[in-house]
Every structure is written in C-alpha cells, then in structure tokens.
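Single-structure report; data block below.
Of the protein chains in this complex, all but one are displayed in their positions.
As written, the chain order gives the labels A, B and C, with residue 1 at the start of each chain.
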Amino acid sequence: MSTIKPQTAILLLYCPDKAGIVSAVTGFISVNKGNILYLDQHVDSVDKILFMRIEWDLTEFIIPKEKINEYFQTLYAQKYGMYFRLYFNDCKPRMALFVSGMSHCLFDILARYTANEWFVEIPLIISNHSSLQEVAKRFGIAFHVFPITPENKIEQETRQLALMHELRINFIVLARYMQIVSENFISHYPHRIINIHHSFLPAFVGAKPYHAAYERGVKLIGATSHYVTSDLDAGPIIEQDITRISHKDSVNDLIHKGQDLEKIVLSRAIEKHIERKILTYKNKTIIFG
Amino acid sequence: MSTIKPQTAILLLYCPDKAGIVSAVTGFISVNKGNILYLDQHVDSVDKILFMRIEWDLTEFIIPKEKINEYFQTLYAQKYGMYFRLYFNDCKPRMALFVSGMSHCLFDILARYTANEWFVEIPLIISNHSSLQEVAKRFGIAFHVFPITPENKIEQETRQLALMHELRINFIVLARYMQIVSENFISHYPHRIINIHHSFLPAFVGAKPYHAAYERGVKLIGATSHYVTSDLDAGPIIEQDITRISHKDSVNDLIHKGQDLEKIVLSRAIEKHIERKILTYKNKTIIFG
Amino acid sequence: MSTIKPQTAILLLYCPDKAGIVSAVTGFISVNKGNILYLDQHVDSVDKILFMRIEWDLTEFIIPKEKINEYFQTLYAQKYGMYFRLYFNDCKPRMALFVSGMSHCLFDILARYTANEWFVEIPLIISNHSSLQEVAKRFGIAFHVFPITPENKIEQETRQLALMHELRINFIVLARYMQIVSENFISHYPHRIINIHHSFLPAFVGAKPYHAAYERGVKLIGATSHYVTSDLDAGPIIEQDITRISHKDSVNDLIHKGQDLEKIVLSRAIEKHIERKILTYKNKTIIFG
Partner (left out) sequence: MSTIKPQTAILLLYCPDKAGIVSAVTGFISVNKGNILYLDQHVDSVDKILFMRIEWDLTEFIIPKEKINEYFQTLYAQKYGMYFRLYFNDCKPRMALFVSGMSHCLFDILARYTANEWFVEIPLIISNHSSLQEVAKRFGIAFHVFPITPENKIEQETRQLALMHELRINFIVLARYMQIVSENFISHYPHRIINIHHSFLPAFVGAKPYHAAYERGVKLIGATSHYVTSDLDAGPIIEQDITRISHKDSVNDLIHKGQDLEKIVLSRAIEKHIERKILTYKNKTIIFG
C-alpha cells in the first residue's frame, strides 16, 4: 500500500549477539539526526545470533546517502562481525517473472502490478513456451520465449541471464515455472529467486504434489513460497498457507482449490521481498513484521 | 474445474419434511433410468424442512429433457409442497459484472474467466465511471458506463436492466460496485445479485468497514459475499473468511490485506452460484458440498 | 451435543457404484416405515465406489432392531457387494485411553467426558508409567500402569488386550502415548485405534517432529489424528489442523503452541468416531458431515 513517505534507509543485519548492539546501532542513527520509524530485532537464543531490521527517516540525516554503507561498515559491521544489507525506500526493485502454462499466479501478480499495489518494476516475462504470451501482451510487458530441452538448457539459461543482466533485474519470481533451474543459474541470484511450490513443504516435494496429497488422504492442502536453492524444494521458506479439503474432492478439485492458495502465498512472499523485510540465515527466513 | 462430464440434470428443492420423500425422488430418477451422480440432503430439524440437491446422468433417462420440469411438478412437487429449481449442466449461465474504481475483484474474476475456470459467460461489465474501462478492454469484454447521480439513478437502472434483459443476463455480481442498487432493481434479480462486503458481517455494516474495524481494534478482519436484498448488507450470506491483523496494521494495511480476502470470498460465492449449489431459505443459504 | 433424539439406526456402507442403489436403500427404509433423518452419499468417480451414511428413526420401523442387520445383508449387501456396518444410537461405545507423561490431551478428553459432551464410556486409562495417575484419580477413572521394555512388550500388550477384552472396549485412543504398538496389538482393533501425531502428516513422520519443523523453518505447524496401522504414522488421516508460527518461536514455543492443536485435533477425531461418521477405504477416511 503506497502512502506518501519520506526518504528512508532500511538496514537488515545479523551478527553474534552481544550486549550493547541495539544501543550502538540506534545511537548511530539518533546522533546523526535520523528518526527511527521502525525497529524490530530478534535474538536466536540457540545460536546466539541477533537479527535486526531498522528503518529511519533520512530527511535530516547528516551522513550523505551514498556514504552510509561505508560508514556503517567501518564503524559497526567490522566491530560486531555483522552481515548487513542497506536499502533505500526510493530504489524500486526490478523483478523478472518466469512462467509456463498456468496463468493464475501470473494474473494475480500483474493485477497487483497494474493497480500499483507494489513498489516494483517488471521489465520482462520469460517462459519456456508461448501459451501465456497473450496475457503478457494485454498488460504490455515484454514476453520472451526460451524453449528448454535437456540439450539446450545451459545455453538458454545463459541467454536468460544475459537478458536479465542487461535489464538490471534484482530478483526473479518463478510463477509456476515448470522447469528446474540449474545450480549455476541460481548462483547468479542467491536467495533472490522466489518459487511457489504447490504443497505444504516439506510434505510432497517434487512433481505432482496434489496427486500425492490425494493418494495420502490429507485433510488440508497447502502451498509454500521459498527461495530457490540447489536442493529441490528445500530452500528457505518464506510463506505457507493451507485450505481444508474433504474426501469429496478429486485431484482436479485439489488442483483447483490449490490455485487460490498458490497465488496468494506467492504474492505475499513477493511483497515481503519487495519491502525488504526478509533476512535468510541457515536455510531459514526471518520475516520482519 | 471442467472435466468431461455427461449431460446431467440438477434438481434443487425444499419442502416440509415427511417420511418417504428421498425415496420418492430417488425412485423417480432410478425407475426412469437416470444414474444419480450426487445427492445431498439436509433436514432443518427446527423448521422441519427438507433441502435436497440431486444430480443425475441424463444419458439413458427416458423422460425427455424438456419434459422433466413438468413431470416433476405434476408427480412430486405438488404432492409434497416443494419449491424446486431444475438446471442442466450444459446450460451456461450469463453473468453481468458491476464495478466502480477498484480493480482487484474484477481482475480475479476475469483471470478465472480467461482461464476457463468457470462455466459462465460474461457478456458485459457495467460501471458508474470509466476508470476500469482499460481493464475490460484488455480482456475484450464490453464495458458500459452509467454515471449515477441521485437524480438519474432510477433512469440509469432502467437502462441497465434493459441492457441486461437484451443480453439474457441470469445473475449479477457487484465486484466492489460503490452504489446502492434500488429495491426495484433487486426485484428483477431476486437472490441473483451477489455482493462482496468488506467486513465480517454482521459486524461493520455500511460504509468504511475497515475504518470501523481499525477503530474497534479487532484482531481479525473479514469479507462476506451475500445475495443482495433490500436491507443493506443483510441478505443471505454465501461465504465468509477472515485474516489476522495486528496493532501494527494501519487502516491502509487493512484495506490492502482485505483485498485478497474480498476477491477470494467473492469468487468462491460466484463459483457456488454457477455450479447451482446454493438454495436460499428464510434469508439464509444452504450450500451443498 | 446431546439433545433428546428418538432411537435411530445408522448405516455406513460402500460398494461398487451402480444406478439404483440410493433408491433401493432409501426404499428399504421408507417401505418399512423408517423416517430418514440423515443421508449423505459420495461417489468416488475414479474407483467408481459409492459411500453412504444413512440414519433413520426406528420408532415405527417394522423390522425388529435385532433383525435389521440380517435383513439388510440378505436383501441388499449381497446383491450389491456392499461392505456395511450398522449401529444404533443408544449403544454407547466404550473407549480405552492410553497416555504417557503429557497431560494436555488427557485433560481435554476428560473435561469433555465429565461435562457429558460425548456419548461414550471410558472404563480405563492405560499408561506406561505412573506420572498421570493423579489426574485419572481426580476424575475417578481406573488407571493401569504397564511399564514397557523391549523385553516385556509383547507380554504387556497381551495383558492390556485381556483387560480391554474384559471391559468390552470398542476403540482405543492414544493420547500422546509414547510407545509404538505392535502389529499384533493393532490387529485386535483394526481402524479402531486413534492416534494423534504432532505434525502435519506426511511431513515429519516419527520422533521429534517439532524439532524437525524448527530445523526446516516452516511457517505453520500442524497436528494429525489418524487410525493406527502397522505403518508408522501412515494410517488413514481423520483430522488435521495447523497454527501459524514465526522465526521468533523456539522449539519449546512450537511444542507449547502445538499442544492446543493436538488436543483439539484429537478430540475432533474422537467425536467423529463416536458419532459413527467415519468410513475407511484404501487407507483414507470418508468423513460424513
């Protein structure tokens, strides 16, 4: 939901927990005339790791925007052994959409895009066949077909990567894209490829999860959005949800009911990513509120 | 979910409960060589009313399709004091869509329509202003603007009704249409106008329910689809759902989170209506599974 | 919820689907002056199997109660190849409770029992140690301790079975009983032992599912009640539910939040079983409404 906001900086970080870190970071901002708009922190009491998301108003901040990263690195990140990322709320992320034959996630994303629900740019849609070309056209978005065979996969991925590089793509959404992307491909967008899997992971990994759910006789079906890693359907989970089914539902009913889940669960994950509310650590996500 | 199905008849009925009715109706079908594919019945034990939905394969049914209504009326409906409706699964219902400025429900409906998810025809979209004209155009559906003022309302509704009559519209969906339709208008489509209200009815009837929910400090927000009656937001409820919110959510966050609810709750109601799974009785719905 | 009801018969059945079965069964009841209070049927369109639950008022039924089973067997079950079970609503099922150290499910069950929420008799509680003896005492229920070691397991199960036989136990509830029961034990109560597993099956089968859920970083945790079969945690699922968790939740938080799920999901399954609303077929349940 866009509302008029001042220019802000968003800092996501984690580091070994130690007394004084929150005070140090908030002090850095306050002393330099930044006004904290949001702060959430979490301590993993098993691993003794502190996670933090902090957003502050830059209007009167005395450190120039382009110097904040360097100053923070020098003054705090080194000292506390921090992993951190700094974002600015006026920098619009650029997203590539990968699809195959099913349209429900694509429509849900493009409807939000058209309604300016998200602060994001979608310069292109990539597909392994042309069936959704017409949809892309309706929304006026470039649509590129890269047919994939076992033989040409690496070559096609190289071309996809080049195209995305040229268009300065920040992250990728696999909106029911029915191809497994290679380890090399993933390595170009580590924890920046969001996939939707049509089951309640880790149940029903892999192909045909609704068929498997039907066979098992579950009473709830689910959908899971996660960052893609080289382990199939095993990357950090961002969001999950479920819906109730019954013995009356056929496999087709599961597929049908699941589509509403899939599109909502995927869109929620995209939104969290766009809003820079996600940190990944040890194959899990920390999602700030 | 469309799968290849034989031609079927669907009978929805209610009547005072009496021993032997289920046996009589199933006997009527069996004796005449219909194969029952679905039967669900429910007895309201307070009012002693029997509700039933029964669907049977017409392939070998010996009563001609166009005579079934008359035979059933003569042989059973009179005898048992039944209210009933007979449908055929190959008759595609025709739906009119009413919208105003918000696009989320419209997109959700048109995405399903485009993907042939529903067995329905949408010959037109009506709006009180032109802001969503572009969306309708993308999907190739006729879009008619009827600006409404207190002065021209009756006249405009008359024109809308004429247009819908001409296009043989069976039912109407108000997809966040921000006008109250008149009693006369409703009387042309009794229990055939589906509205989505953006609250968990009967809480927060009327305008600005998200603002009211925010003021009250609820922990869940809801959406309700219902048939329109002359009492504002008080018609038979078809479907409701909720989502969790917290003190962190502003009114804008509620509006944003609520949109996903609204579109899903509205689309579920439309689907039940299209599938002839709804009976209304005493300002309530019986929804067959 | 007990309300004053007439004496009824409940028939649960399945058989190969054929035209005329519903009509035949309802005819059998109507002709013999039974009044159908409930009928629900479902056709598995893949396997072409008809499932039915039908309940009728016996007040004026002309076939004597003790003859119904035989008549139905002779007249219909043989003809249509039916599997069926006949129950009477005035026959109170007798349930054995198995527990170990955790009290939450036990309390939930005994609270309902004490409040007469269920039409059931609980003549005994069996445990592998004595820690919950005090709870049983408070509710005035016999508590038997059978310590289990790898060496004495078969012997102890034999004694448990003898005790349950003596007390005419109809079905068993494992209310967080931390022992795996043997195949022989199960064979005495086929599809009549209800277990609660503290995960969303089939995810996290076996021991320590909350630890596994924590490791995987899921965003929802679940609980599953199912009939025990000789495959661990793989029997027919009766009921499942989930609750939302976040990165803030430790393993202990999952265990804690899961307990509310477990007790409710187990109690819902027990209730469905007591009300004779469950049929099992091909390792799945059909749950009538």
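Convention: contacts are C-beta pairs under 8 Å (C-beta built on N, C-alpha and C of every residue); 3 or more make two chains touch, one makes a residue touch a chain.
None of these values were measured; they are calculated from a predicted model.
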item: Option touching the unshown chain, where B:77, B:161, B:180 or B:218 are the choices; value: B:218
item: Residue in contact with the excluded chain [from C:7, C:45, C:74 or C:114]; value: C:114
item: Touching residue (missing chain; options A:35, A:69, A:133 or A:230); value: A:35
item: Sole residue of C:8, C:35, C:89 or C:103 that reaches the chain not shown, by the stated touch rule; value: C:103
item: Residue ranges of subunit B at the interface with the undisplayed chain; value: 42, 45-46, 51, 200-204, 216-220, 222, 236-242, 246-248, 250, 283-287
item: Interface residues of subunit C (partner: the chain not displayed); value: 1, 3, 103-104, 107-108, 111-112, 114-115, 117, 135, 138-139, 246, 248, 252-253, 255-256, 260, 264, 267, 289
item: Hidden partner chain, residues of subunit A it touches; value: 19-20, 22-24, 26-27, 29-31, 33-41, 43, 244, 289
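The rule is short, and it goes like this: only the chains that are shown with their structure count from here on.
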item: Rigid-body rotation angle, subunit C and subunit A, from Cα fit (steps of 5°); value: 180
item: CA centroid of subunit A to CA centroid of subunit C, Å; value: 42
item: Per-residue overlap in subunit B, given as positions that touch at least 2 other chains; value: 289
